[in-house]
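Read through the structure below, which is laid out as structure tokens, and then see the notes.
A protein chain is absent from this complex, but the other protein chains hold their places.
Now for chain A:
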Amino acid sequence: MANALDPHAAIVTTASGETDGTLTTADGKPLSRALARSQRRAKRRAFLLVLPLLAFILITFVVPIGQMLQRSFYNDGFSANMPQISQWFAENPRGTDPDEAAWTALANDLQVSAEARTIGVVGTRINYDVPGTRSLFTSTGRKVRRGIEPPYDQALLEMDEDWGSSTLWAAMRDASTPYTGNFYLASLDRTRADDGSIQQVEERQRVYVMLFMRTFWLSLLITGLTFLLGFPVAHLLATLPMRKSNLLMILVLLPFWTSLLVRTTSWMVLLQQQGVINDILVWLGVIGGSGRLQMIYNQTGTIIAMTHILLPFMILPLYSVMRTINPSYVRAARSLGATSWTAFRRIYFPQTLPGLGAGALLVFILAVGYYITPALVGGSSGQLISNMIAMHMTDTLNWSMAAALAALLLASVLILYWLYDRMVGIDNLKLG
């Protein structure tokens, strides 16, 4: 008995000969529809199989990261707790001097917020834009809780004359809507002037743009170094007999399996001024006891330690691609008269590109987000943007700023990925 949903059955029936031009199954339905239905079923089953993974990724990865990134442009610390003054800002355009209604709204909001003990949240939000104002809110809150009498402008200015500052009012206006671009501006060393125009911050406060540049430059450099060091190793691994190459492979994998912290601290032992390498150099007489080299707690330390730690991520994809390269191509090239250099350049190397692309992308993306190694061995000149993100997450607790920096980092990596796709083609990527 032929099953309508079985495509084989359908083909068997059509082969037995229908006459009107459209192919149908045994029970007379059009073949294309039967095929589509059976495919739908297969697709649904496949989807059900990946559903647990999809749900897992969605709940544990996409949603939390989305929530986190939302903080970079959404912060209702001020607007939710200071509704009246936020309303006044919405009704009066920028440049309006605060009138009696504004002062009354501000005083009322401060009173309510102080009673509800949310004044700390409000102060923290404004402090992001105008440093030094958090205590203005909390101390005024304490005074307002004891009572405040109209006229409110005088009363507040008496409590603290900073309430008259135009910078403060501009910052409150910016914060009166929960959506703000100020965290992105700050991440690019920009700030909003009192009139709302965007300007660079003072030179001594500029740090993020420089750190972004340094992060990308160092990541590129480290990617290049892992390529230079990893390529010959991968080639050796791929061409040696299995027994020897397995032994060497262990040497690559062993550090890969060792804890990151252990490897980082080992580099400290080796590289520091009273460390193993300096001791050997002094003992050999290459350098004097007073001329010990500074190889760690600076950019050099970051580069050396990160190159070593990320090396396996370059070697492994290269190795897996090199193993599949048929040696007879190079032999053929040589037999046709190519020098060994030409054979390498024109025959062997192009075939390793998928592995190289995968390795380079892996190393670069990992390096861009690296945190603990630069924190430990980077000193002052080896800090990366990730260290700033960590600082805003754990020390200053400015999660909006951390989210904005992280979003910019993510965006620039995606742009680089897109460029890579345009130039090399992501289909040419081979991880193994």
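Operating definition for what follows: a residue touches a chain if its C-beta (ideal position, glycine included) is under 8 Å from a C-beta of that chain, and two chains touch if they have at least 3 such contacts; residues count from 1.
The criterion applied here is as follows: contacts and distances are computed from a predicted model.
> Since a chain is absent, check the UniProt entry for it and pick the matching name: "NHL repeat-containing protein", "Chemotaxis protein CheA", "ABC transporter substrate-binding protein" or "Na+/H+ antiporter subunit D".
From the listed options "NHL repeat-containing protein", "Chemotaxis protein CheA", "ABC transporter substrate-binding protein" or "Na+/H+ antiporter subunit D", the omitted chain resolves to "ABC transporter substrate-binding protein".
> Which of A:Leu157, A:Leu220, A:Val252 or A:Met391 sits in contact with the chain that's absent?
Touches the omitted chain: A:Met391.
> Considering the whole complex, which of A:Thr24, A:Ser38 or A:Thr118 touches the chain not shown?
A:Thr118
> Per the definition of touch given earlier, which of A:Ser32, A:Thr96, A:Ser135 or A:Asn246 contacts the omitted chain?
For the chain that is not drawn, the touching residue is A:Ser135.
> Check the options A:Ile325, A:Ala375 or A:Val413 and report the residue that touches the missing chain.
Looking across A:Ile325, A:Ala375 or A:Val413, the contact with the absent chain belongs to A:Ala375.
> Can you work out which residue in A:Met210, A:Ile287 or A:Ile426 touches the chain that's missing from view?
Only one of A:Met210, A:Ile287 or A:Ile426 touches the chain omitted from view, namely A:Met210.
> In terms of residues, what is the contact footprint of the unshown chain on chain A?
63, 67, 70, 116-121, 123-124, 127-128, 131-135, 138, 141, 204-207, 210-211, 214, 272-275, 297, 375-376, 379-381, 383, 388, 391, 394-396, 398, 401
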